[in-house]
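Yeah, one chain of the complex is gone here, protein chain that is, but the others are all in their spots.
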Amino acid sequence: MLSEVLPTALNGLVWAMSVFLVASGLTLIFGILHILNFSHGGFVMIGAYLAFTVTNRVPGTASVAAFLGIAVACAAAVGAMGLVVDRVVFRRLKGVDDSYSLVATYALLLLCEGAVKSGWGGNFLSMSPPEGLGGALFVGDLFVPSYALFVIAAGVAVYLALDLWLHRTASGRILKSVALDPWMASLLGINVTAIFTVAVVAGFALAGLAGGLLAPNQSLSPALGGTYIIQAFGVIIVGGIGNVRGAFLAAVLLGLVDAFGTVYVPEFPGIFFFVAVAVIILFRPQGLLSGIR
Amino acid sequence: MHFNRRDAIKVFGAGLAAGAIAAPAVARAQSAPYKLGFISALSGPSEPLGRPMLMGAEIAVEEINAAGGINGRRLELAVRDSKAKPDVATVATRELVGEGCNMLLGTVSSAVALAISGMLQQENAILITCAAHSMRLTHENFNRNYFRITDNPFMRQGAQAKLMAELHPDVPAWGGLIPDHEYGRSTWEAFKYGLNRFYPKIANRTPEIADPIFTQYGGSDYRNYVASAMRSKARGMFVSLYGGDAVTLFQQARPYGFFEKKSPIVDSANEFIVARAMRAETPDMWVGSHWYFGAFKGNPINDRLYAAYVARTGDTFPDGFLSEGHAAVMAYAAALKKTGGDASTPAVIDALSGLTFDSATGPRTIRAEDHQAIKPVVQYRLRGAKTPEGFEVVDFRVVPGAEVIEPPTPGAPVQW
Partner (left out) sequence: MPHPPQSRSFGVLTPLVAGLVLAAFATLPFWAEKGLVFLAGIVLVQIVFALSFNLMFGLTGLVSFGQAAFFAAGAYASAWMARSAPGLPFILSIAFGAAVGAALSFLIGLVALRRASGIYFAILTLALGQLIYTVIGKTTALGREDGLIGIARPVLDFGLFRVDLATGDRYYFLLVVAAAIISGALWWVWHGSLGRILAAIRQEPERVRFLGVDVRRHRENAFLISGTMTALAGALMAPWSQIITPMIAHWSYSALPILFCLLGGSARFWGPAVGAIVFAGLEHGTRNMTGMAELVVGGALLLVVLAMPGGILGTLARLSGRLAREGAR
């Protein structure tokens, strides 16, 4: 049985990091604007489809460098979409009940699905990992796919970068102060509206990045938007609203719980995620860590 | 009570009068087209299955009308989207019936097929399914108004097991990656049954069958299942995950050396869907199919259907659903010829039961006892290649349906 523990833990971490990549942008927007963006998964999907198209159409994009470059480009593209969404939708959702933003962003998700179907059709698509990440490595006794290691590395890298930005830079601190008390921040002369826009663009860019990085992780279809979103919700709630550190911890915790649950109790696959979320929220309703951090 | 002469005259007179009033209507009806109602998943995740099905039906209708129709009347197709949801399908069915379509065809989802099948007697309609693979439709949930012109898991997985016994008699052990729902489980039961039936006969040994791995479906991470499969002693793998899930599984399995360790791979029903997505990365596997155009070259119906598909889409690898939508229309057409134009439900049911009709896979016979078609079972061997499509078909097999069909037990579950 022990030989199963390490691979299972590793798979749990891969899943955790893929969900964290998706959840990072979600928790940022939620922490600062208090808008639960149901369409976040839809924009991750758009990022993934864009990466797929560019990789297929533009020759010579098989290398890891190109792969990363394309992912960044997708981040920029989806970030730009975030600018539009902020103007048209999020500005109007200011001060409105959380549930209104749920419906508005659910409508956005439908639009994302419709757009993907119109642009790429309903067929399933598949993107291979870049050259160099298609094989596997021996890590000790374990045989680990390189791309799986890459996803873990990417998740950790994005976490460190976000953590650095939010805690060590001036702009990050401004963001945090706006999240804590927008009114006070505006009194101090901070352009709160501009900061909100920055947060939205950053959140959407993270979605695009996640899409580009995760495109080789699974098949692509218009249903992809809905696949990640519930897990991302669970992670950010357990982690604590707006708390990136919390989201990271929660992702790892839930990923491990789910992986071990699936392997050792195969009769009820997937149930452990929801049990864990329910139990944690019950005993710590504010999440593992609180506040925007 | 004694039926006296006065009553007889009354009845006779009433009949004459009714006939006089109805006659012009009957004459009008005779030149009106036969309306067939098509329901399938035309949106949502099952759209890649429903669309070719519709195209096949449309091609058949066009062909028949171009040849003069049936008994001088044209065929008309009324189309509705079921969205693979039983409630939506129920609304759509009742709409079609209300519009005068008592002859229905289509469905991808077994849940939809079961929902519609349950309504048929009350709505006085007939359903011919072109893909729904639940065994229950011709067993526990059988009713007289339902017909299946495709194969079923018992036949298809039986044929696949038989082929494996012939080509790979020395496989040490077989295992499976099965989606945990009724269809998935029935494909595994059927494959297992086939292994136990054919390996002793053909390979002269009892097959070793490992416990299958039941997977969640619709997810994004199958790595744990891949790891379980790698640990299992099974060498040959039967995979019945659908479409996108199969693609995700294969994508995530490749780096583990899955395709080097696990061979042969048998895919239950994905037609060209996985190959189209994975292209050159498509694993070498045998795929179960409703129809492969290359297996019936020389059959004029097959060739015409293929040519029509290529002309319409420019694509050269149609999925088998194309021929099944086509075949359902062919079945109705043959039945209507047999009834001499009577499109009433009881007449068409009687005509369809036991009917032999021609299709792109050759002649098919619909068994009178359980309305299951005896139809050739098709499989082909696929793999990634440096062709424009990214994949190639290297071999195919056709097994006559009668060799692998189950005994009819309408109203009772399958006898495994």
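Think of it as A and B in the order they're written, each chain with its own count starting at 1.
As a working rule, a residue touches a chain if its C-beta (ideal position, glycine included) is under 8 Å from a C-beta of that chain, and two chains touch if they have at least 3 such contacts.
Just so it is clear, the structure is predicted and the values come from calculations on it, not from any experiment.
Peer 1: Counting the whole assembly, list the visible chains that the omitted chain makes contact with.
Peer 2: Output: missing chain touches A, B.
Peer 1: Kindly state which of the options B:A115, B:V378 or B:I405 is in contact with the chain not pictured.
Peer 2: Here the residue in touch with the unshown chain is B:A115.
Peer 1: Where does chain B touch the missing chain, residue by residue?
Peer 2: Its contact residues with the unshown chain are 42-43, 47, 79-81, 85-88, 90-99, 110-111, 114-115, 118-119, 134, 141, 180-182.
Peer 1: If the hidden chain were put back, which residues of chain A would touch it?
Peer 2: That gives, for chain A, the contact residues 36, 88-89, 92, 95-100, 102-104, 106-111, 113-115, 117-118, 230, 233-234, 237, 241, 267-268, 270-271, 274-275, 277-278, 281-282, 285-286.
The criterion applied here is as follows: only the chains that are shown with their structure count from here on.
Peer 1: So how far apart, in whole Å, are chain A and chain B when each is placed at the average of its C-alpha atoms?
Peer 2: 39
Peer 1: State the interface residues of chain A toward chain B in the complex, per the touch definition above.
Peer 2: 3-4, 7-8, 11, 14-15, 18, 122-126, 128, 134-136, 143, 145-148, 216-219, 221-224, 227-228, 259, 262-263, 266, 269-270
Peer 1: Which of the residues in chain B come into contact with chain A in the complex?
Peer 2: On the chain B side, the touching residues are 43-45, 47-48, 51, 180, 213-216, 218-221, 223-224, 227-228, 231, 243-245, 247-248, 251-252, 254-257, 273-274, 276-279, 281.
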